[in-house]
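Just passing along the structure, written as structure tokens.
Complex shown without one protein chain; remaining protein chains in place.
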Amino acid sequence: MSDDRFKHGWETVNRINAEGAQRQWDALSAIAPDFARWIVESAYSDVLGRPQLPLRDREIATLAALATLGNAPGQLKAHVHGALNVGLTREEIVEVLMQMAIYAGVPAAINALQIAGEVFAERGL
Amino acid sequence: MSDDRFKHGWETVNRINAEGAQRQWDALSAIAPDFARWIVESAYSDVLGRPQLPLRDREIATLAALATLGNAPGQLKAHVHGALNVGLTREEIVEVLMQMAIYAGVPAAINALQIAGEVFAERGL
Amino acid sequence: MSDDRFKHGWETVNRINAEGAQRQWDALSAIAPDFARWIVESAYSDVLGRPQLPLRDREIATLAALATLGNAPGQLKAHVHGALNVGLTREEIVEVLMQMAIYAGVPAAINALQIAGEVFAERGL
Amino acid sequence: MSDDRFKHGWETVNRINAEGAQRQWDALSAIAPDFARWIVESAYSDVLGRPQLPLRDREIATLAALATLGNAPGQLKAHVHGALNVGLTREEIVEVLMQMAIYAGVPAAINALQIAGEVFAERGL
Amino acid sequence: MSDDRFKHGWETVNRINAEGAQRQWDALSAIAPDFARWIVESAYSDVLGRPQLPLRDREIATLAALATLGNAPGQLKAHVHGALNVGLTREEIVEVLMQMAIYAGVPAAINALQIAGEVFAERGL
Partner (left out) sequence: MSDDRFKHGWETVNRINAEGAQRQWDALSAIAPDFARWIVESAYSDVLGRPQLPLRDREIATLAALATLGNAPGQLKAHVHGALNVGLTREEIVEVLMQMAIYAGVPAAINALQIAGEVFAERGL
């Protein structure tokens, strides 16, 4: 059953950001392998992989949360890629991050948009 | 032109949560009237009222941000109402807030869900 | 296998704060039952219930985290009970929370100590 | 020498908010007496009582910090009193807190202004 | 009228940190041009440019907020420049940031002071 959760979680991870996920898995497995597995099973399978909300909507929520936290630039970058991968447009991502100026302050929104800008440049958008 | 911005902002506010907005306006106008007006114009007209993203998607982002902040229970409650008003279901709201356990921690998610539960009870959902 | 995780998680919860856990379970199950179960399995069984660190040490970390967050007074209160239940003394809890003045600021430490004071009074310490 | 620091800290506390300080001292002394003393000596004498910056400027900084934190309403209320006591006007306090909308987000500013409004009402401003 | 707001906002920006503002404008305009304009109009004209509080006092509040947030080093650096530009001395800036140890914790104060130290070195102070 844990194998099913891992498989479902890994599929969810790959739909969002396959390349980033593999890199994250490799780095984290070397330090805390049980935690790397827990993230796939308990975060990506049990929560993010639930069918009650489409991944596009989930990525809106994730972008908002990470921009609000303001201290996880690597994860934000990975999820800007993820948001594009599950169907959000560049314009929609800009709207979500710009909106964070209202809730988390202007610096949080600026810093998130600069990270998004790096992703847009990498992907030639 | 400021009048247009105020009018557009107030319409946006009312689409999200008319009752809560009036109460907030009355309370804030008594202390900082220019700021009450700024919120309608600069937040609700210039940002949240932009047509590039539907209000349903914006409320997902707002719920995620407020649950992540964890220190604005009044605003979170108002936006759970708002989310329902612009078309999110009870089930979708629960998904967004539950997902915040991954990004902002379990206490943030629990406390947000308890606030949402109060709104669901008020509305007989 | 999920049943084993639930059972192990529930045992861990009960070792920390049986009364608080039941109340939390009842409240959360009415709003988000899958999340209530996830907390028992993924938080209390998979993380807090791991044998690599004794619960006494884990409660020191939890008190520090909750005092630093500063926006989860209910959870902090439950874990002051929990810390006492797994063997920390009143004096040790005061030391941990006082230390948070250095990392999270004086208001965070004061507010956490006031919550701890309520628990000490409830338990006649 | 510690007595001098305590005396100087207590004088500084009293210039800011004598009534609030006594209440805070009484409450905290019952739980963590060494910490209550540390706050007077290390916070109010060694830092806030330094002559390099007038208390009026220090209270601007304190209001900004507490509004940004957003999770210390008791301390914010005490320092709105303090700000008035050391010479800031109601209008200046509103400006500082309104400005926090830019740095910490609109909910943080609204919640801080509502606390300030309570103080203004108590003092008949 | 929007043109007046932009003009007033840009003048305010330039009084605080002309060089940093131009660089920020260029970077942000390439990603989110409407947001770049919104910051000038809604943040710098409507809030920071209000005459009710002098820019010197506003920069004290901004330094306190950014040091407390702790996750906007670029903005903090720009506003240490800004604080010096509107009349705060090196010594006063150190006092404000040191005071943040009390409200936001020692690491926040240390990290802010190290950023300030970079600015002091750049300007030969």
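Per-chain residue numbering starts at 1, and chain names A, B, C, D and E are given in the order in which the chains are listed.
Following the convention adopted for this analysis, a residue touches a chain if its C-beta (ideal position, glycine included) is under 8 Å from a C-beta of that chain, and two chains touch if they have at least 3 such contacts.
Treat the numbers as computed from the prediction; the structure is a model and nothing was measured.
The chain that is not drawn here is touched, among residues C:63, C:86 or C:119, by C:63. The residue touching the chain not shown here, chosen from C:48, C:86 or C:119, is C:48.
For the chain missing from the display, the contacting residue among A:16, A:43, A:63 or A:102 is A:43, taking the whole complex into account.
Counting the whole complex, the residues of chain A in touch with the unshown chain are 24, 27-28, 30-32, 34-35, 38-39, 43, 66, 69-72, 74-75. One chain of the complex is left out; on chain B, the residues touching it are 101-108.
For chain D, the list of residues touching the undisplayed chain reads 1-2, 34, 38, 41-42, 46-47, 50.
The rule we apply is simple: only the chains that are shown with their structure count from here on.
Centroid distances from chain D, each centroid being the mean of CA atoms, peak for A.
The chain with its C-alpha centre at the largest distance from the centre of chain E is C.
Mostly identical positions are employed by chain C and chain E in their mutual contact, as over half of the interface residue numbers are shared between these two copies.
Rotation relating chain C to chain D, from a C-alpha superposition: 120°, rounded in steps of 5. Residue positions 34, 38, 69-71, 101, 105-108 of chain C are each in touch with at least two other chains.
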